[in-house]
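Only a single protein chain was left out; the remaining protein chains are all shown in position.
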């Protein structure tokens, strides 16, 4: 079987600034234990509120990576 | 009944700059009449176009808050 | 028939910085061949990863424009 | 913060004649207690049956209105 | 077990005039072989086009009825 | 306009025991400020975990009530 | 053709106590006229409210059974 | 390759009267520049509100047509 | 009422070879007790695994047929 | 603006044999008028039935291609 | 990067009694190999039927836990 295969895991990245930074943080964190990451898909966006202001942006990502 | 209960309302925040700012603006506006907001969920993202450029980012949020 | 009609097309904008810029880029690109664009809806958000970091934010948009 | 914000509420309008009239009735009813309504989105369409015939068309709407 | 139970079947009604009439026609047709129908839910709306005009409105319904 | 109209609000009920009790608690809480409630729809089910065990069942409900 | 085939029907079970009992009641009722039932899938959960309390839990199920 | 192929485009039709007329208007408008239209699918229903009344019904359609 | 009406039933076809054969088998099986079948829609695709290999492809279909 | 942009169109491919061939046929047909196609996404699978057997497999695809 | 990150895994818990117990069992089982679990989301509810009665309730959960 020469055809490539991939796995997807689900990660939640967070940021106090933006959805893009939450995404970047989640992927950076995942990179500490995972190699060969190739793409991500946004599954959910939410966040926490403190004192009537956004406290944290939270982005749930599916991350795809090649299976050797 | 000691178990907590929450309500969710739906708000559309807008910004000329980013989805994150549209989110923050929507929550800030909601905070003028609502206390105890705890979290938000992004339901929809869209916007308006003027002269071939993004004019406004619009983010629909569900906002959860505790019922006393 | 005096009632207005609209069409929607689907475009993917990209950016190395943020979802908002990816959106703006997709609409700017579409404006080169399309006039009368009025609104956009975000359909999908994803991106590519290189060396364990976000390489590109990709936002799929439906763009609505008036049919003359 | 000069950017506009909106709220959405959910209303079910009913009619014995059509989905359009059910929509119109729901909005007319909502207008008794709500000002500044700007748009609606159809969320669900259903109805009741009596004696093997449609008895009532029911349309669930999200109604958007500007927050002052 | 005294609690009531219901079944749902799926029916497509058609009309050359409107979605409401397509709904009514589907339910009237179902009533020829089915008794105790109580409610319907709209699942899908589509139709056929002939010579650049709507030829038929088609409404797929779930119809709920009590099981004796 | 004699046709009835309804509104729906969204409530999250919680319980340490079951989804049914979380539902009942959410509705009981809503009944303190709302009259004429007629039906509910389950929108989401989730919960919190403490020390490797379910700590709280959380059920998000849409509650429908008649508008006078 | 030796490969097995299945059908699915849709049933609504009800209970005054819990979602699990509503499920069990719906399946028990279906078993009166149907043999060879093999699995169920929960499609929808809702219920009725009387005097500010849950009156009935309603669970819509798809039930799969083998076709001989 | 003798097997037929089709394309789908997305159109928004509008009407001040009903969803059916909005559908018919959208298809009639599309027919000015498109031939061979065969079927439509309703994707979204919404509208605008002016002075507390429905001002316009808007129906988003996918229109399928044969590719020669 | 001269407008045609249709029903849809849900069937699961299976095959050890492909999704297309699973589809064909499900329809062939349904044809033993049902006449006038006109179209099908794929609702779900899944299957069973034995010894680390696909054992069976399973395709859930909605089958539409005319009601006389 | 150096960031790439893409468009997506929606095509229905058909085959009397399999979903894979229906996909290939749809893309081959689209290639007659479209260059730079890069990927496809399956949106819907359905088909027609004649004399109790599958007559045609139909696969709706979104096709993505680069905008120069 | 000081912002927290989370992972989600998907688990199916089972019970012969209720959906709540199936949930609790799935989380208890996951706790044997996983620490720091914080919340769960119900993704799917189904079950098996034996002799016309519910044999097993099955609840698919996404479980979120902090990544150190």
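Letters A, B, C, D, E, F, G, H, I, J and K name the chains as they come in the text, with residue numbers starting at 1 for each one.
We take it that contacts are C-beta pairs under 8 Å (C-beta built on N, C-alpha and C of every residue); 3 or more make two chains touch, one makes a residue touch a chain.
Owing to the predicted nature of the structure, the values given are computational and were not obtained by experimental measurement.
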Displayed chains that the missing one touches are A, I, J, K
Write the list of chain J residues that the hidden chain touches.
18-20, 23-24, 27-28, 30-31, 35, 37-42, 63
Hidden partner chain, residues of chain K it touches
9-16, 22, 25-26, 28-30, 56, 60
Residues of chain I (touch criterion as defined above) contacting the omitted chain
17-20, 44-49, 52-54, 57
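Here, only the chains that are shown with their structure count from here on.
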Since chain I and chain J are copies that touch, just let me know if over half of their interface numbering is common to both, same, or not, different.
different
So, in whole Å, the Cα centroid of chain F is separated from that of chain H by 37
Among the residues of chain B, which ones contact at least 2 other chains?
9-10, 18-20, 28, 30
Which two-chain combinations qualify as touching?
A-B, A-C, A-K, B-C, B-D, B-F, C-H, C-J, D-E, D-F, D-H, E-G, E-H, E-I, F-G, F-K, G-I, G-K, H-J, I-J
